[in-house]
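Yeah, one chain of the complex is gone here, protein chain that is, but the others are all in their spots.
Naming follows writing order (A and B), and every chain is counted from residue 1.
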Amino acid sequence: MTAYIIRRLLATIPVMVVVAIFVFLLLHLTPGDPAAVIAGDDATPEAVDGIRTKLGLDQPIHVQFGIYAANLLRGDLGTSIFSNLPVLTLVKQRLEPTLVLAASTLVMAVLLAIPMGVLAAWKARTFIDRLVMGFSVLGFAVPGFLVGYLLIYVFAIELKWLPVQGYRPLSQGIDQTARSIILPALALSMAYMALIARMTRASMLDVLSQDYIRTAKAKGVATLIVLLRHALKNAAVPIVTVIGIGLTLLISGVVITETVFNIPGLGRLTVDAILKRDYPIIQGLIILFAGAKVLVNLLIDISYVFFDPRIRY
Amino acid sequence: MSTRSLNSKLLLSTAALIVGGWLGSGPALAQDKVLRAVMHADVRTLDPFWTTQTIAGIHGLMVYDTLFSSDINLDPKPQMVDTWTVSNDRKIYTFKLRDGLKFHDGTAVTSKDVVASMNRWAKRDGAGKQLMGFTASLVARDAKTFVWTLTEPYGLLIDILAKTGTSIPFVMREKEALVDPMQQIQEVVGSGPFSFKRDEWVPGSKAVYVKFKDYVPRKEPASGHAGGKVVKVDRVEFIWIADPQTAQAALAAGEIDYLENPSIDFLPALRSTAGVKVEVHPAAGTMGIIQLNHLHPPFNNVKARQAMLYLLSNADYLNTVSADKALQTLCFSYFGCNVSMETDAGSEPYKGAKDPAKAEQLFKEAGYKGEPITILHATDHQYINPANLVMIQQLRKSGFLKLDVQAMDWGSVVSRRAKKEAPAQGGWNIFITGTTVLTSSSPVTHTSIGMGCDKAWFGWPCDKRFEDLRKEWAFAPDLATRKKLAVELSKRAYDQVPYISFAQWRNPVAYRSDRLSGVQTMPSIPAMWNIEKK
Partner (left out) sequence: MTIATLDVTMVLPARSRWWDWTRRNPTIVIGCVILMFFFVVALIAPLLAGDPLGFDPLNRLKGPSADFWFGTDQFGRDVYNRVIYGTRVSLIVGVSVALVATAFGVVVGVLCGYYRRVDDIVMRVMDGLMAIPAILLAIALITLMKASLLIVIVAIAIPEIPRVVRVVRSVVLTVRGLPYIEAAVAAGTRNLVIIGRHILPNTVAPLVVQATYVCASAILTEAGLSFLGAGTPPEVPSWGNVISSGRTYFQLSPWIIFFPGLMLAIAVLAINLVGDGLRDSLDPRIARRM
């Protein structure tokens, strides 16, 4: 098993190399002159050239890549063009809101969606099943930002129960943070819930049709216990898989949700940087996100070993 | 199932707490008076000379101080300067600084700092460059005195030093002032009424300023940017909310106290919200500019430029860009309305109904044969985008003009407008932008009206007579002469058409009057001192 883990770890290296190369090419081969944009309104051509030299954009491309790769290996993700702050500093500033948002969303989605899926599987093909599944598909079909605006309108503006925007950091009290994160997490978890509920239902149905379940029922074990102890545990693998796949959804969703609710997190940082053409931030963050995703996939793969003893490596 | 997810929830929240504690943020004490304001942009660069964006000036005015400032009527008044004398030939100005001026690091402000700052500022600002062109020398005589010697009796020295729009001549430490103007300064140390809390700065989200306790305000009451800058709160936070609707909702809900640039459509809702006040300074406004490229056909011919004046109607733009009638100004003055240089001389032929037939005739006389007119359409800007749409529709309606609309983001417009090549080779014919009424109120600071050929702004308007008049204006001995010259300038502008102003509208601010008192509404850059919070 350890061998498996090490092998998987090593396998992530070429993936990250590809990501690094891809990100570099993306920003250096697309048209547009970052130096002109940065130099701004009334810059003279000399000023633009000066900035280009300062950013090292006039070097041949393989030299630029060499510098870029060397910096990456040292953990230097670059410096923002506009604010002159290192990308890592900017990331540290924005990490808490995104992590809290992602964690709350994950927890909320799992806590709400799994019971929904179990319920739908238990009452398969009845009205309840169709209702639950219909609701979850709706969560997938309505764009996240619409859900967000709707929630703000109802709960923050009309009912005035929750704040309209912004993020209250944990240092101001966990109740403050909770208040500011409920609506964004709810908006973000809609699509996620749809995915998890469907997979839970499908997986449960699969397991419920197995022989040993029928045996348990025949033995007189209560349905609830059957559902929870036997079925769910065995249905865990695909559910965890979809949670992992859904992480992609989470990242795209985070970007939009942070914009709607004005949360100063990593998603918004990336979007702002892309729209403003702050190249070092774009590079650094895409690599960071990719790295996080690869790591999560790795953890999920490893967790399979614990969930399903049948899986051998 | 519940145990496992409970465990993970516990784990996650503990992790979050640890991370949150490590990162830390916002150590505002419960009893601090905090003023939360949302400006029209986020504070993303800290060097007020490095960029001409207004937000840099807003940040600058918090932490730096100026030699002179404009009061609420836009008249220049001394700020850091205590007394000054002018020689009889109006060429030598001797200034003496006030007592007690200190930088945030405790060191005293000396004239060496002033001299270095003025030199650095002038290298990046148009009016500053012109001023330095007439400067023989600027030296520090002693710690508190400095002498500005001009080559000619240029009458605008103090007006320019009291500039209150963009590129304000702030005083920084000599250390920062000696940094290459093409690079950004690294430290933010000024002598203004607030100091910048750099460790709490989150670019794109939040900028924090705290009261500088050792600031010595002037004795006069605050008036605009002039007078005593007495800070009556402990902290000011500039929060960035990109979505104007969210910003308005946040103000209505009381999550913020001050909103610099509320969207016009939300003003009725704000006006009817209890505790919220909407205010506007008469000269606070935007002048929309349709800039024409004077280097290439058809607009290299003055007839084609004049023809445009017969085609474009202000009213459509006003209704699209600023739908609140109370804030619209049907203004035909190249120097803005409600300012001292206001004049609409020369605009008579264009004030009435539009005349597409005459426009077509003028275009023909200019030699227009139906070549496509390249328009750089910025799609992501709050008022430039709608203005473009209106202009494109108006030009299309004319029937005889062929258009080549290039949609792009504002950043790309900025890059492309600098190109002097022909439109078909990556150049342009028209782009839309805007300036503040404030900037346009003086022929010297009004960059877009300059007609200095290749020394001019993008579009490169070229007319020697206009430039001569501008120079005369700068040397005029008194206000009356300046007003007369402004009339001449206006007539010439309408004749030569450097650009076309499509509309002028005022930009109000909104704030919680149930919490704030002492708000001074200034055009362009708000003053955060003098404001008290309940």
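In this text, a contact is a pair of C-beta atoms (placed from the backbone, for glycine too) under 8 Å apart; a residue touches a chain by one contact, two chains touch by 3 or more.
Because the structure is a prediction, the values reported are computed rather than measured.
**Q** Write down which of B:F103, B:W121, B:W240 or B:F266 is the residue touching the left-out chain.
**A** Only one of B:F103, B:W121, B:W240 or B:F266 touches the chain omitted from view, namely B:F266.
**Q** Just to verify: which one of B:L61, B:A249, B:A284 or B:I432 makes contact with the chain not shown?
**A** With B:L61, B:A249, B:A284 or B:I432 as choices, the missing chain is touched by B:A249.
**Q** Looking beyond the chains shown, say which of B:E152, B:E187, B:D234 or B:D316 touches the absent one.
**A** The missing chain is touched by B:D316.
**Q** Name every residue on chain B in touch with the hidden partner chain.
**A** 243-245, 249, 263, 265-266, 269, 316, 319-320, 323, 379-380, 385-386, 389-390, 393, 405, 407-409
**Q** Provide the residue numbers of chain A that touch the chain removed from this figure.
**A** 14-19, 21-23, 26-27, 30-32, 137-138, 140-146, 149, 153, 157, 199, 202, 205-206, 238, 241-242, 245, 248, 251-252, 255-256, 259, 270-271, 274-275, 277, 282, 285-286, 289-291, 293-294
Convention: only the chains that are shown with their structure count from here on.
**Q** Could you grab the centroid distance between chain A and chain B? Build each centroid from C-alpha atoms only and quote it in angstrom.
**A** One centre to the other, that is 39 Å.
**Q** Any idea which chain A residues touch chain B in the complex?
**A** Per the touch definition, chain A meets chain B at residues 32-33, 36-37, 40-43, 45, 47, 50-51, 54, 80, 82-85, 90, 92-96, 99-100, 103, 106-107, 110-111, 114, 152, 156-157, 160, 163-166, 169-172, 174, 228, 232, 259-260, 262, 264, 268-269, 272, 275-277.
**Q** With touch defined as at the start, can you tell me which chain B residues reach chain A in the complex?
**A** 1, 5, 8-9, 12-13, 15-17, 19-21, 23-27, 44-46, 51-53, 126, 182-184, 186, 202-206, 239, 241-243, 246, 249-250, 252-253, 255, 380, 409, 411-412, 414-415, 418, 447, 457
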